[in-house]
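And now, chain A:
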Amino acid sequence: MNNILNEIGIENYIFLSVLLFCIGVFGVLYRRNAIIVFMSIEIMLNAVNLLFVAFSTYHQDAEGQVFVFFSMAVAAAEVAVGLAILVSVYRNLGSIDIDNLKNLKG
Partner candidate 1 sequence: MQVLITIVSLGVFCLLAEIFNLRKLLVPVTVIGLLAILGISLNLWAIDPSMDEKYASMIAVDSFSNAFSSLFIILTIFLVALSGDFYKENQTKISDFIAIKVFLLSGAVAMVSFANLSMFFLGIEVLSIALYVLAASRRLDVKSNEAGMKYFLMGSFASGIILFGICLIYGATGYFDLAAIKDLSSGAGLPIWFPIGITLMIIGMLFKIAAAPFHFWAPDVYEGSPAMTTATMSTLAKVVAMAALYKILSSMTSSLTPTFEMVIVVVSILSMTIGNIMALRQDNVKRMLAFSGISHAGFMLMAILSLSTAASTLLYYTAAYALAGIASFAVIIYITRNKDNEATANFNGLGKTNPLLAAVLTASLLSMAGIPIFSGFFAKFMLFTDTIKSGYLFLVIIGVINSIISVGYYFKLILAMYTKEAAEEKQAVPFVYYFVAVVSILLNILIGIHPSLVTNLLN
Partner candidate 2 sequence: MDVTTLLLLLLVGAIATFFAGDKLASKVALVFSLGALGLSLYLLNLLNQGTNIGFTGSWIANPKVALAFKADGLSMAMVLLTTALTPLIIFSSFGNSFTNAKNFYALVLFMSFAMTGTFLAADGLLYYIFWELALIPIYFIALIWGNGDAEERKKAVVKFFIYTLGGSLFMLIAFAYLYSKAGSFLLEDLYKLDLKANEECWIFLAFFLAYAIKIPIIPFHTWQAKVYQKAPTVGTMLLSGIMLKMGLYSVIRWQLPIAPSAAKTYMPVLIGLSIAGVIYGSIVALRQKDLKKLLAYSSLAHVGLIAAGCYTLTLDGLSGAVSQMIAHGFVIVGLFFAAEVIFRRYETRTIADLGGIRSQTPKFTSMFMILVLASVALPGTFNFVGEFTVLYSLSQVNIWFAVLGGTTIILGAYYMLKMFQDVMLGETNSKVFADVTTNEAITFVVIIAFLLFFGLYPKPIVDLVTPSLNEILEVINK
């Protein structure tokens, strides 16, 4: 089987991942809607996952993909917990605007 990276090149995947990651970061910073922020974090995680797979192919090694499973489990767990927190915030504050979370400061 041919290594697909011979055609594309690992650098391209790195740049793609980095850009995706940066978009995720940008989203976190840019939006005040907590749900979108969560999504941005998911995008970040996915960027990393993509890179894992790329490296896995690069090394011709399955461990990278195995790690992606764990990463997915973590992402799922985080989303679950995060949304639970989000719901309870929404119940108490009636808003999920993270800029409204300013009770704690100083």
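For anyone wondering why these and not others, all candidates are chains of the complex that A comes from, given by their letters.
In this section, a contact is a pair of C-beta atoms (placed from the backbone, for glycine too) under 8 Å apart; a residue touches a chain by one contact, two chains touch by 3 or more; residues count from 1.
If you're wondering where the values come from, they're calculated on a predicted model, not measured in any experiment.
**Student:** Contact as defined above, complex as supplied: which of the candidates 1 or 2 touches chain A?
**Tutor:** Result: candidate 1 touches chain A.
**Student:** Would you tell me which residues of chain A are touching candidate 1 in their complex?
**Tutor:** Chain A residues touching candidate 1: 10, 14, 21, 24, 28, 34, 37, 41, 44-45, 47-48, 51-52, 54-55, 58-59, 61, 63-64, 66-67, 70-71, 74, 77-78, 81-82, 84-86, 88-89, 91-93, 98, 101, 103-106.
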